[in-house]
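Let me begin by handing over the structure; questions about it come next.
The other protein chains are all here in position, but one chain of the complex has been omitted.
Just so it is clear, A and B label the chains in written order, and each chain counts residues from 1 on its own.
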Amino acid sequence: MPKPEDFKLDHVTNLARINLSAEEKERFGAQLGDVLAYIALLNEVNVEGVEPTAHAFPVVNVWAEDVPEPGLSVEDALRNAPEKRDNMFVVPKVVE
Amino acid sequence: MPDALYNCTLADLSRRLAKGELSSLELMQSVIARTKAVEGRVRAFNSYDEQDALAQARASDERRAARKGAPSHPLEGIPIGIKDVISVAGQPLTASSRMLANFVSPYDATVTAKLKAAGALCWGRLNLDEFAMGSSTENSAFGVTSNPWDLERVPGGSSGGSAASVAAGEAVASLGSDTGGSIRQPAALCNLVGLKPSYGRVSRYGLIAFASSLDQIGPFARTVEDAATVLGAISGHDRRDSTSLKMEVPDYNRGIAELVRSGRKWKLGIPKEYFGEGLDPEVGAAVQAAIDAYRRMGCEVREVSLPHTKYAIAAYYIIATAECSSNLARFDGVRYGHRSKDAKDALDLYFKSRAEGFGPEVKRRIILGTYVLSSGYYDAYYLRAQKVRTLIRRDFLEAYKEVDAIVTPTSPTPAFKKGEKAANPLAMYLNDIYTIGVNLAGLPGISIPCGFTGGGLPIGLQVIGQPFKETELLAVASAYEQTIDWRNRHPSL
Partner (left out) sequence: MNYEAVIGLEVHVQLKTRSKMFTRAAAGYGLPENTLTDPVVLALPGTLPVMNKEALDKIIKAGLLLGCEIAPVCKWDRKNYFYPDSPKNYQISQYDQPLCKGGSVEIELPGPARNVMGEHKRIALTRIHLEEDVGKLNHGEGASLVDFNRAGTPLMEIVSEPVIHSADEAFAYLTALKTVMIYGGISDCDMEKGQLRCDANISIRPAGSTGLGTKVELKNLNSFSFVRDGIDHEVRRQKAVLESGGKIVQETRDYDGQAGTSQSLRSKEMAHDYRYFPDPDLMPVEVGEEWKAALQATCPEMPFDRQRRLQEQYSLPYTITSVLVPDRQLGDFFEEAARLCGKPQAAGNWITNDLLRELGASKTALADSKVRPQHVAGLVKLVEDGTILSNAAKEVFIEMFHSGEMPESVVARKGLKAETNLDDLERWCAESIAGNPKSVADYKGGKESALNAFKGPVMRAAKGKADPKKVDEMLRKLLAR
């Protein structure tokens, strides 16, 4: 199992797209450190030959026929948009 | 007052509505009046739409009249509170988060549609721990709900509002959601019946996803019979939820009655790992008294072992956070939800909107979940946790070769004071010890009232059932319920 120092908070918050204040970094870093230390308990378990649980019950081929159904009107689709223009969602420029 | 309308059982109110002794409008008006009288102290609701509720009530009375004496569904005209994480078309859907403070949903969850089809009144948006993450409702961005039994204490979580509303008479029954105990634990802390169905029994379409492989919607009610009625209305395969099961929904109350009539003596298992350190002595005593009651009925009670119990919380906090880190990625301020005003470009938009929109517990879980899925760590954490999960499920299925159901305390302690555990996330997580394995194994579980502490705080008994055998589970719970009258006590609000 990974060591506590493997957890790099800045790298992870980057992946998760969440800014943390300096205070939050300190507080969460400590709290999550405790949780990770606790989670290390799982290392004790012998999981040799054990299949991971994919789903609670084994069912396959759950699908629907290719028949289109009415969707949302443009108004409803954009109703909760923080910013919209010309029936599209506006976001600040995407810098490649 | 014992026979105030707002304390009556669903079954009782349903009979009165059927007989014409009461109209849905009168009932809804009484519920609204009660809500207004106590909400200032309880704060179970994030919002409620009074005019809409009254309109629903009037429509129900019209439907009943149009049937001209032909029977209505037992839920016709009954106000059911809905946790603010289950979608109701045209109503706010906030998950008690700043991220969705202004979001109005355009569609009904499948359970909402089913309740409406049965004629129930969808009443209000009930408070919860933000995005269903928590065990006290203290993580709500909008305010803490108080336990009607002691306003200084929490009602439990995450479905705290769903529990408090029914306990306080602000709803006849309610819907909550349960990922690690979020229905059962608040039910125990509020003297209610709370049921988590088998995974796949009730559709998750329209439930804001927290942990997709663990979440289930279920009822809070005053009696086992009431819970069974609501469960019957919301269960069933849903073509919009690929994880919902194609299995017939029985008439649960009829099934319970048949099992009772049959005189079946249940074989109950008591897991030795559930009665160790950390269990409050009063809770332990009340649960033992309930187990004795089962013995007196003629049930066979034996000790079983669920050896992987101690790993359940660790496995849960890897699997649930991993899934939620992905499920909550959609909350980014692009199509809906909170958008930061300071974003200088699209990337910045994500970082700032999510920082501003999410509360600390949500952030912690997203961060933890992102970490356990990240490159190089997947095998050590997520994959291992899913294997341990298999072992936990096997423990239960082994036990079920010997017993019909498993009986445990629901929560290690009664309701704790606000602020008591909030500062220490890990301490809060350890509360879930009795309920969490049930979600990991996909089993049905119910909490029913089994007594009070010396200080007047409710205590809950948990019964855990076999996969998809909700009728048997309800019958076992009902058998104990018949021997006591905890449900006749009401908080003095």
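Note that in this section a residue touches a chain if its C-beta (ideal position, glycine included) is under 8 Å from a C-beta of that chain, and two chains touch if they have at least 3 such contacts.
Note that the structure is a prediction, hence the values are computed from the model and not measured.
Of the options B:Leu54, B:Ala346 or B:Ile484, the residue whose C-beta touches the omitted chain is B:Ala346.
Listed residues B:Ala57, B:Ala95 or B:Val193: the one in touch with the omitted chain is B:Ala95. Note on the undisplayed chain: of the listed residues B:Asp129, B:Asp150 or B:Glu323, the one touching it is B:Glu323.
Within chain A, the residues in touch with the undisplayed chain are 11, 14-15, 17, 54-55, 59-69, 71-72, 74, 77-78, 85-96. Residues touching the missing chain, restricted to chain B, are 86-87, 93, 95, 100, 103, 105-107, 109, 204-209, 211-213, 239-243, 322-323, 325-326, 329-332, 334-336, 346, 350, 370, 373-375, 378, 382 (touch as defined at the top).
FYI, only the chains that are shown with their structure count from here on.
One finds 23 Å separating the Cα centroids of chain A and chain B. Residue ranges of chain B in contact with chain A, taken from their complex: 102-104, 106, 198-200, 213, 239, 242-243, 245-246, 308, 310-311, 313-315, 317-318, 325, 329, 332-339, 343-352, 354-355, 358, 360, 363-364, 366-368, 370-371, 374, 377, 380-381, 383-391, 393, 424-426, 429, 440-442, 467.
Of all residues in chain A, only 1-2, 6-7, 9, 11-13, 15-20, 24, 27-28, 31-32, 34-36, 38-39, 41-42, 44-45, 47, 50-57, 59, 62, 64, 72, 76, 79-83, 89, 91-95 touch chain B in the complex they form.
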